[in-house]
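A single protein chain has been omitted; all remaining protein chains appear in their positions.
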Amino acid sequence: MPVHELEKSFQQKIDNEVKIEPKDWMPDAYRKTNIRQISQHAHSEIVGMLPEGNWISRAPSLKRKAILLAKVQDEGGHGLYLYSAAETLGMSREEMINDLHSGKAKYSSIFNYPTLTWADIGAIGWLVDGAAIMNQVMLTRTSYGPYARAMVRICKEESFHQRQGFEILLVLSRGTAEQKGMCQDAINRWWWPSLMMFGPKDSESTNSDQSMKWKIKRKTNDELRQNFVDMIAEQIKVLGMKLPDDKLKWNESKKHYDFGEINWDEFWQVVKGNGPCNKQRLDARKKAWENGEWVREAAAAHAKKRAERQKEKAA
Amino acid sequence: MNKMKSNSLIDFSLHLADNALILGQRNAEWCGHGPVLEQDIAITNISLDLIGQARSLYQYAAQLKADGSTEDSLAYLRTEREFRNCLLVEQPNGDWAQTMLRQFLFSSYQYYLYQYLQNNKEETLAAIAEKSLKEVSYHLRWSSEWIIRLGDGTEESHSRILKALEELWRYTGELFIAAPYENDLGIAISSLKHDWSKKVNTVFEEATLKAPENVFMHTGGKTGTHTEHLGFILTELQYIQRVYPGCEW
Partner (left out) sequence: MNVIRKFYYGDIPEDKTGGTIVSKETKTDWPLWEVFIRSKQGLDHKHAGSLHAADAQMAIENARDVYTRRMEGVSIWVVESKYIHASNPEEAGELYEPAVDKIYRHPTFYNLPDEVNHM
């Protein structure tokens, strides 16, 4: 079949909501876009383990320790599901990891902000996971089958993450003056970065149009961001805290909340590597990978030895 | 139960709980830093199991104390000299070889101990031991396989395991020397050594390793005299509770 015919039948499948599977024909750019997005998503899960992982050793109760440990571990699992989905497109996990370490592949900028107090763990669960879930729920319907299936599994597991975050803040908001202050401070610091998680404005996002046509993405950055603001602006009332935005106001005619301008300079600075923790996060990942090399090598060597011994026995 | 015996039971439960908590805390340091994603998840699972065991045991001890203690007050508000964990579990993670060896030496000890304790006449203790034994059996299997892989892997992995043995073997003697509270309760801890040694030697043989001989054995953890590491572990673990006393979290 000539390429333009293949492309036509490919787009037809997408239009008819038929999932694309690994061995199906797909345009090169579709493959690339998916590899880029899925691996970026996987990297975000793995790097995302670090800021929260910081607080496992200091969690304020054994219950919180166990919950946080389970949550960070889940993120590792999610990274694994996503790497596996990306691998079905023909790129190995090791190559993806190399790209992360060389700085070629990106991960979500949010993880380049530091976790300074225990309340940050609550704020991350509520705001950062909340923002991620908006995106991820949309992605359960994405057009590439393995990605969609990974997202279904992830969404199922993530449902406790946002709740535990909110609960941490709820307890703080009902606690001592110090705890309340800690709670508000964390919300102040995490609010704007979590709005940035949805990416550049639609008018400036280079990848959105084609991704929408291919149904890799099904809602635009701005639509998702607005949904998020509408949700959080209501939930914060329960905490009795404030979002750090004077322009935040219900707009009766639009039936949405208006909100202030994001500091895009900061966004691009963090993307470029100048966030507070960019270097430290990447260094931690590289160190883990490099220190693990001899371990991976030893296990592979042992497996080979054992297989050879078995062969000898059989002969 | 007489007063002395009941105090010993509290001490013994705290000893078991501290063992589990401190090793759980140590293993959790790997979370996000493991040599490969799958193993990061695996060691975290073990950490979660251990923290779960610690919680059950602290709750049991708190119930025995009946003085308003909770699992958290026991974990967060006791000091270095009050912790009764064995020295082995507080040793640093080191590299993957050291962490695997610490896990293997401890899991094999815990395996025979819980097997023994599941017949204890204290029903709650026996029930905790029985439930934990399932988890520990898996930890033992998993860590045994790692010892074999690393011992019989590459030259580098073999030499790293040897180094870990040099580091950790001296803390294994203490496991089988009864503390006063164990004697009081008639816990025949030294009787476990035979099975433990057999298990260790079997795995070592497959891993092309040999248990060191004539090593001086350090003791004291079980009665509250620790290595310097414990103080740092507790500083981090207890920080929030110490800075903001009496809060809900």
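Per-chain numbering from 1; labels A and B assigned in written order.
Throughout what follows, contacts are C-beta pairs under 8 Å (C-beta built on N, C-alpha and C of every residue); 3 or more make two chains touch, one makes a residue touch a chain.
Keep in mind the model is a prediction, meaning the values are calculated, not measured.
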Omitted-chain contact residue, chosen from B:A42, B:L113 or B:A164: B:A42
Of A:E7, A:E95, A:E167 or A:D185, the one touching the omitted chain in the full complex: A:E95
Residue among A:Y81, A:F111, A:Y144 or A:Y257 that touches the chain left out of view: A:Y81
Footprint left on subunit B by the chain that the document does not show: 36-39, 41-42, 45, 141-142, 145, 149
Residues of subunit A in contact with the chain not shown: 21, 23-25, 31-33, 35-37, 40, 70, 73-74, 77, 80-81, 84, 87, 89-95, 98-99, 104-106, 150, 153, 157, 199-200, 205-208, 211, 221, 271, 293, 296-297, 299-303, 306-307
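Following the convention adopted for this analysis, only the chains that are shown with their structure count from here on.
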Separation of mean Cα positions, subunit B and subunit A [Å, integer]: 35
Of all residues in subunit A, those that touch subunit B in their complex: 46, 49-50, 53, 56-66, 69-70, 72-73, 76-77, 79-80, 83, 118, 168, 171, 174-176, 178-179, 284, 287-288, 291-299, 301-303, 305
Subunit B residues within the subunit A interface of the complex: 21, 25, 28-29, 31-41, 44-45, 47-48, 51-52, 54-55, 58, 71-72, 75-76, 95-96, 148-150, 152-154, 156-157, 160, 236-237, 239-241, 244, 247-249
